[in-house]
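Missing here: one protein chain of the complex. Every other protein chain is in place.
Note that the chains take the letters A, B, C and D in the order they are written out, and that residue 1 is the start of every chain.
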Amino acid sequence: MNTIISANNLDLTFQTNDGPVHALKGVNLDIDQGDFVSFIGPSGCGKTTFLRVMADLEQPTGGTITVNGVSPREARLNRAYGYVFQAAGLYPWRTIGGNIRLPLEIMGYDKAAQAERVEKTLELVDLAGFEKKFPWQLSGGMQQRASIARALAFDADILLMDEPFGALDEIVRDHLNEQLLNLWDRTGKTIGFVTHSIPEAVYLSTKIVVMSPRPGRITDVIESPLPKERPLDIRDTPEFLEVAHRVREGLRAGHSYD
Amino acid sequence: MNTIISANNLDLTFQTNDGPVHALKGVNLDIDQGDFVSFIGPSGCGKTTFLRVMADLEQPTGGTITVNGVSPREARLNRAYGYVFQAAGLYPWRTIGGNIRLPLEIMGYDKAAQAERVEKTLELVDLAGFEKKFPWQLSGGMQQRASIARALAFDADILLMDEPFGALDEIVRDHLNEQLLNLWDRTGKTIGFVTHSIPEAVYLSTKIVVMSPRPGRITDVIESPLPKERPLDIRDTPEFLEVAHRVREGLRAGHSYD
Amino acid sequence: MRSVAPVLTVLAVIVGLWYLAVAPMNIRVALNQAERAGAEIVPEGAVQRRQTSVWRLMAQNTAFVSEGYALERPRLPTPVQVGEELWKTTGKMVMRGRAWSKRSLIYHGWITLQSTLWGFFLGTAVGIIGAVAIVYSRVADMSLMPWAIISQTVPIVALAPMIIVLTSQIGVEGRGLPKAIISAYLCFFPVLVGMVKGLRSPGPSQLDLLKTYNATGLQTFLKLRLPASVPYLFTSLKVGIAAALVGTIVGELPTGAISGLGARILIGDQFGAPLAIWSALFAAAILAGVLVTLLDVAQRVTLRRMGMAT
Amino acid sequence: MMWLAGALVFWACAWAGNVALANSPWSERLGVRLAVPLLFGVTLLVLWEGLVRAFGVSPVILPPPSAVAQTFANSTDILWQDFQQTVLKGALRGYVIGALAAFCTAILIDRSVFLTRGLLPIGNFVAALPIVGIAPILVNWFGFDWQSKAAVVVVMVFFPILVNTVQGLGQSDAMSRDLMRTYAASYPQTLLKLRLPAALPFIFNGLKIATTLALIGAIVAEYFGSPTRGMGFRISTGVGSLSIDLVWAEIAVAAIVGTAFYGVVSWLEARFTFWHPSQRQ
Partner (left out) sequence: ADDVTLQLKWVTQAQFAGYYVALDQGFYEAEDLNVTIKPGGPDIAPTQVLAGGGADVTVEWMPAALAAREKGLPMVNIAQPFKSSGMMLTCRKDAGVSSVEDFKGKTLGVWFFGNEFPFLSWMSQLEIPTDGSAEGVEVLKQGFNVDPLVNGQAACISTMTYNEYWQVIDAGLTPEELVTFKYEDQGVATLEDGLYVLEENLADPAFEDKMVRFVRASMKGWKWAEENPEDAAMIVLDYDETGAQTEGHQTRMMGEIAKLTSGSNGALDTGDYERTVSSLLAGGSDPVITKEPEGAWTHAITDKALN
């Protein structure tokens, strides 16, 4: 398989007023083409920071990282990835359609192509018919789907998602998880996914990266034994519970309360 | 056992610009002394509304409800319950101690009684020594504990909690759940608890009320077979998973997406 | 603190531009003066020169450009001239023990300050009372708010003479009260708007919390609405005191005030003494700066005490 | 005394009517929302009329509103002329020039963090100054006609709009800006598609503050010299020649124009920032 993202001994230290914060320390990770990789860990362990380094939104202070074989900066200029933030972050002055069209306008797609892609991605996330609505007229789950559509509208190989469903209720979340798996299956994209929820991580991923704070580091990388085909019920199977248990153990080991 | 709260065919319809919203329709429920009752259901199913009706913060449009044998209004005037909101909602201009003292000042406790109760409740929620700190100097979890202390400071029999841990991360949440059970055990209060999380509901409750929206109604009431003594590990046991499964089924049945 | 260097730089740029502007602004006056003193100027005669651009004049009479920096009645004085005038009318007078002389800007600043403070207290009181009424009464909200906005579009200067006559008719002498009323008129609006926002800032859940305690209206006001509005109050007080100062100075123009910084501007204008105008303007600026800074400090201290420091 | 009693009775009735309206189930209707403040305004006028008549206040000190209305109707030509001079020529032109200048400056300094940091405190400070004081200087520089009035207005509106625009341009949240970065968007693209729309609520806030400043500035500047027309001119000479009713007519024009001006800007705000939570309740 093709290695898409490769981090080597990555360090990132923030200089703050209270002294340096080691957000990432000696992080090594390879992500292959078509992987669905979840990052899980307590607050402050560097999940977001790691994702931002891949997206060239943060500069590492040590080590190397390549994305698609080039530096994150080049990958960003090549528009190699779509990024989905925790909050949907749709622009309230644009309709849903307008929000999805935003990256296309910026990347210079022509009008016809824009219209076509907007329609296609809206269908993909089950929002056909909502193109003319404004974000605040939609429920939180629908907004989050629109923001995923926005990241899918242009053809990036990589999808980076930072707790995209963190603000949603469990039932909507289940539903979106199912749809996300579906989409991943159909498009074959490589996905990096940050979450706080153990079941979510286990349910979605081919690879679960457990992280731990102070300094932020990877404590465990679990390859999932689950099949690609995953009905929601799979979460009540012993295999699932076993993986979940291993993740929880890994988490608890690295966690200090308060 | 003593019935503390009893709802009979309760209706509540909000008149809005887009027509009436049936937030509660034909709701029947009895809650006994010392029960820990969780309300779970998708967004908009009326959980908050139901809790607010018990607290006399909302007036039902039909049916009857008694709290401690009297109307919710009288119960409120008797200061029969403490209410904990989703966000900690501590007043930022008061110290932790000052926040807990707030209801005592309003209810006219004398200074000595105030000091004593503040100290006692702070200990109860494991915050002794933080009395002089301001809310923003505490972590989210500690703030939430302080807001519970605020509801415990005066001797109400009933504790109503509306998604008190919704904004916290899973690990802190686990920890607070454990402490809450502990507290319930020690004080013997009757607790009404709204949540979105299935494991949380199952882990905490003696009785789980599953609700469903449009119109808001109760679709299932599950008496938990779990023992009173509940270590966190209980969540990996088959009994637990079975209850969780039943809750999930109940939820899914009443759920329409978006 | 990070912004000290940038602010100083921008200030330096402004002063630099100011200096550069003095030459073209003053060249005509300088040339007229030099010509009267018998010097040779090209082209001859003020009327001819009116057709010529200042740049041309400066190029043709380079020797006299520098005179523009030392005129007694410049169209645009240099910063140093303004500074000297300020010093002459403040620090120097203090050193001579004449701080309260009528020629001292300290005296005039004090007169303006008094009216400003009276206006500020009056305006703040009206603003706060209005805000409480608006927050607690629906009728007040619906009927008062639009008129509060409309009131600010009334040219208050037009009312000044009538205010003087009316106040003197009800037996109040002196120009202090009319000025204070005008200044209160401008000051109350930002306070009202800020306080309405502040008193309404507690969310429904914070109000519900008190309801579960069965708190009275007064308790709700004292324990929740009032403390919650403090940050808003200070922010609008800072706007309000600046507005009060503007009000006093505007009030000093048409009320024919005979003392105060606005009166100095007026008199500087009347007697063709630009330096007096400029120094009064700068004194007003300094006064505004001091007042706003004081409130800012008070805000920081109070909010820190209340645990709401940001 | 008849007048006084009548006015007080009217006041009581109108107040009771307003209380009833405001607490009625229709209180959210547009009609009621307009009727309540209107009735309040009418009450003020009736009280004024009643008090002036009851106490026999001399019309050269405070004319009753009925006299003002009559003068208003009889002097529409003068009022129109003054309106053109002060509002259309002085205030409006100054407002447009000042707003455009502030806007362009804001976009220029926005590219430099250094300049923004240096200019914001200074701008904030200058915005709080009694800038009307420069009116005599500007009248001296720009002459008597509308140019000097416009210049005063330019200076008065410049800083509030500048400060608000710069602040607004800094408003877009980090996440939205990061999003633009992931698209490798250019500076103009980010400005046009993100920062300007996000700044609009702030820009409009500045524009609204500036409306009342513009009118005050143009009128006050006329006190320091003007042609023989203009609202400030008419007001100051009107007081001198005891035509107080004409003065009040001019005040009424100013209030109507000011309110309309404010209303237009608010309407534009509602059109352009319909998406902002403050416009949505």
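Here is the rule we use: a residue touches a chain if its C-beta (ideal position, glycine included) is under 8 Å from a C-beta of that chain, and two chains touch if they have at least 3 such contacts.
The shown structure was predicted, so the numbers you read here are calculated from the model rather than taken from an experiment.
Contact with the omitted chain, checked across D:Leu92, D:Ile109 or D:Val239, is made by D:Val239. Residues of chain C that touch the chain left out of the display are 32-33, 36, 45-47, 50, 73, 101-104, 107-108, 160-161, 164-166, 168-169, 253-259, 263-264, 266-273, 276. Seen across the whole complex, the unshown chain contacts chain D at 58-61, 136, 139-140, 143-144, 222-228, 233, 236-237, 239-244.
Rule of thumb we're sticking to: only the chains that are shown with their structure count from here on.
The angle of the rotation carrying chain A onto chain B, fitted on C-alpha atoms and rounded to the nearest 5, is 175°. With centres computed from Cα atoms alone, the innermost chain of the structure is D.
The distance from the centre of chain B to the centre of chain C, with each centre set as the mean of the Cα atoms, comes to 54 Å. One finds 18 Å separating the Cα centroids of chain C and chain D.
Here the CA centre of chain A is 33 Å from the CA centre of chain B. Taken as a contact graph, the chains are arranged in a single closed ring, with each chain touching exactly two others. Pairs of chains meeting the touch criterion: A-B, A-D, B-C, C-D.
Chain D makes touch with chain A in their complex at residues 173, 175-176, 178-185, 189, 193-194, 197, 200, 273, 275-277, 280. Only residues 42-43, 139, 141-142, 169-172, 175, 196-198, 236, 241, 245, 251-252, 255, 257-258 of chain B touch chain A when the two sit together in their complex.
Looking at the complex, you find that chain C touches chain B at residues 203, 205-206, 208-215, 219, 223-224, 227-228, 230, 306-308.
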